[in-house]
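Left out: one protein chain. Kept in place: all the others.
Which chain is which? They are A and B, in the order written, and residues in each are numbered from 1.
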Amino acid sequence: MTLLALHDVSKFFGGLRALSAISFEVAAGEIVGIIGANGAGKTTLFSLIAGHERASGGEIRFEGRNLAGMRPHQICRLGVARTFQIVRPFGGLTVEENVATAAMFGAARAASPAAAATRARDLLDLVGLRERATDLAETLTLSGQKRLELARAVATGGRLLLLDEVMAGLTPTEVVAMLDVVRRLHREYRLTILIIEHVMRALMQLAERIIVLHHGEQIAEGTPAAINADPRVHACYFGGAAA
Amino acid sequence: MKATAALLSILVLAFAALPLGAGDYFIGVGLSVLMYVALTQSWTVLSGMTGYVSLGHVVFYGLGGYVAALAWGTVPLAAIIPLAGIAAFALAATIGSPALRVRGPYFVILTFGLAELVKYIVIVIEGWLGKFSRVMFGAPGLDTLYYIMLALAAAATILTLSVRRSRFGQGLRAIRENEEAAETVGVPTVRFKLLAFGLSAIIPGMVGSVMVLRSTYFEPAQLFDPVVSFSIVTMAVVGGSDDVMGPLLGAAGFVVLSELLWANAPQLYMIFLGLLLILFVLFVPEGMSGKLFPARRRGAR
Partner (left out) sequence: MDAILSGQLLAAALVTGALYALTALGLNLVYGTMRLLNVAHGDLVMIGAYVAFWAFTLLALSPLLSLLGSAALAALLGLALYYGLFRRLLDGGKAAQRLEANSLLLFFGVSVIVQNLAALQFTSTPRGFQYLDEVYHFGNISVTGNRIAAFLVAIAICLGVMAFLRFHVTGLAIKALIQRRDAAAIVGVNIERVQILTLCLGFATASVAGALVSMTEQISPFMGFPFTIAAFVVIILGGLGNITGGIAAGFLLGLLETYGVALTSSAYRSILIYGVFVLILLVRPQGLLGGRRIVR
């Protein structure tokens, strides 16, 4: 079943063309990666899907529904969750409250504060933040805040998870740990994941399929192996020589 | 929160008992305290919870007073007060949509500008109507107004408590911490902000109507006084806006202070207010209630 479908999506900021003619589909349960140089339009793509920006053209459908004109919170309620490239925790709230808030308002719409708290704790267990539950979110390290962001996104109950560079800034050890967390979430919460990443090693292990963006255009799509071998991708992204 | 409920009940009883024993002067002081409790608690529903600081809250107070001044004589007391609240809510609902799109310090000065704008509009309207001030004859006595104000203060406190403990309140806190992230996890930010704005306006509107009837005199420049807005903010900052007890502490403290200083040196009182505001903003942002009851802070800054 197709969960997400983009058809000929474009975005202009004034005269600047950030995205054009983006078309692809994501089936339920898939993990699809998005790569491209900085400025290729990846985060813009997420902003369009999640509703923070309005597409200039084309169609975005989630579970068959056209998302045009919807506000971010409505799209969240439908089942789309995202993390931000630069983490945005609710700094003054506790770690648990961060996640519980998402559980209360997201697609899952917890029936009571107690139910929200339970869901929150389960997720915190999974991402390894349970011992920090009563600490203020702003006191976490970057790695902790990234995991919090992840837990919070999943807590909304969304079926589609948009991950924006969750590995950025992490040490190699932390990257391995994060990979593991993402895989577990994917499995236990039956998520479909669209993931933007620069850490290639991690992405190649995670994604079944990769879409390559360059200057706002879709230049390639295929399995990690195929992408790795694609000369166009090499020219644009990897810098010419084979990896 | 049994302790809070018990404490508040005691306070209500204490204030209710005041007119039975005390003379007019003390009832007047009590009235002022209750007034500021009502105003500040209402203010925190918006500004404490969402972080959108309003420096023009006197506009709701003044509008409520204006409604009372216009309606007195033709409309019974029991209808005037709710009417004032409705009018204030209507103003908030109307101006809220565009205003709440403005963020940070710009929202703060916007609210200030709005309050002044409405003040001058009312002045001009009164000019058209040929009135430079209005006097209310046969206004209710001090005792009656005192008990109405007690009810308003209690209502405001209950409102604040309810909002704090509700899902709505949790959403407001999320908005305060990071508005964009809040919307991403499903909080209907626009709607919630508007509702908070409206709720924060109702009781100040009603308070304004009571105060106009207390002074039996209405003059726009006097009623729409920016000092009221400023006092509310200072009381909230000094008393603490993250806890229900904060406004109570702030209001009581400042009214006592003003009673001591105002008669002789109003400027001194204002200077003191300014100093306290600065000191607390910089060094004690959690306010007195935050310092006295630290364990009570849930999800506070």
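Assume a residue touches a chain if its C-beta (ideal position, glycine included) is under 8 Å from a C-beta of that chain, and two chains touch if they have at least 3 such contacts.
These numbers were taken from a predicted model, which means no experiment stands behind them.
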Touching partners, among the displayed chains, of the absent chain: B
Touch criterion as defined above, residue of B:108, B:139 or B:153 at the omitted chain: B:108
Chain not shown: contacting residue from B:117, B:136 or B:190: B:117
Selected from B:31, B:84, B:99 or B:185 as touching the chain missing from the view: B:99
Contacting the left-out chain in the complete assembly, out of B:12, B:194, B:277 or B:292: B:277
Residues belonging to chain B that touch the chain removed from view: 53, 55, 98-99, 101-106, 108-110, 113-114, 116-117, 120-121, 123-124, 127, 230, 233, 237, 265, 267-268, 270-271, 273-275, 277-278, 281-283, 285
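Throughout what follows, only the chains that are shown with their structure count from here on.
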Computed distance of Cα centres, chain B from chain A, in Å: 43
Interface residues, chain A side, partner chain B - complex: 50, 52, 71-73, 76-77, 81-82, 84, 88-94, 97, 100-102, 104-107, 109, 113, 152-153, 155-156
Parts of chain B lying in touch with chain A, wherever the complex brings them together: 167, 170-171, 173-174, 176-178, 180-190, 299-301
